[in-house]
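Only one protein chain is missing; all other protein chains are in place.
Then we have subunit A:
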Amino acid sequence: MARYDRAITVFSPDGHLFQVEYALEAVRKGNAAVGVRGTDIVVLGVEKKSAAKLQDSRSVRKIVNLDDHIALACAGLKADARVLINRARIECQSHRLTVEDPVTVEYITRYIAGLQQKYTQSGGVRPFGLSTLIVGFDPYSGVPSLYQTDPSGTFSAWKANATGRNSNSIREFLEKNYKETSGQETVKLAIRALLEVVESGGKNIEVAVMTKEGLRQLDEAEIDAIAAEIEAEKEATEAAKKAPPKEK
């Protein structure tokens, strides 16, 4: 006999699930996260709120790996994220045990999305307040993928996407500037997108790069270097625009 037999997520008269929509609001207040897929690489970037002086920044990792070949970044309630990530990590290992093969990115995304959906249709629980960006390489075909899930439990694959604070502006930027890139170009595109809404500097963004070899977190110095490159490029294009073209 269920004690909680009255669900908290119920339909409104005009067909909305308000709890899910409120969860999406929570996501919109979370830190910005962006993901960009290249031909041989996938990049995740997350906004890092400036760490308190006494806080050990290494314990606040925003981009985590679910398995050797899959990583996740999210926007929203971090405590909910921890629970979801733990369940996903267990599922990755469980899959390896039952079929002797690593999960595909699509499989684990479907699992996480399924979990998020379950909590919109159970008694006495509230939905998870986070959207995730899941990146990885398919263990069989070696193709890179980027997926996004949200509190309603829907998921889809993307070439590039953003979630969290100001995600609309980042997405607009990506729609204007996205093209198929590889390697360092993809990293630059991701950082450029994130810098649209975040103050520049290595200590404000966390960037991780997923290649066939695995996940690599970029350190501050690297991010600063790339950010400086981007600044320089921007200034160059500004200057070229202002000065009338002499050649041609």
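Everything that follows uses one rule, which is that contacts are C-beta pairs under 8 Å (C-beta built on N, C-alpha and C of every residue); 3 or more make two chains touch, one makes a residue touch a chain; residues count from 1.
Please note the rule applied: contacts and distances are computed from a predicted model.
K.L.:
Identify the UniProt protein name of the omitted chain, choosing among "COMM domain containing 2", "Aspartate aminotransferase", "Proteasome subunit beta" or "aldehyde dehydrogenase (NAD(+))".
P.N.:
Checked against "COMM domain containing 2", "Aspartate aminotransferase", "Proteasome subunit beta" or "aldehyde dehydrogenase (NAD(+))": the hidden chain maps to "Proteasome subunit beta".
K.L.:
Of A:Val99, A:Ala221 or A:Ala243, which residue touches the hidden chain?
P.N.:
A:Val99
K.L.:
Tell me, which residues in subunit A touch the chain that this view leaves out?
P.N.:
For subunit A, the residues touching the absent chain are 98-101, 104, 106-107, 110, 140.
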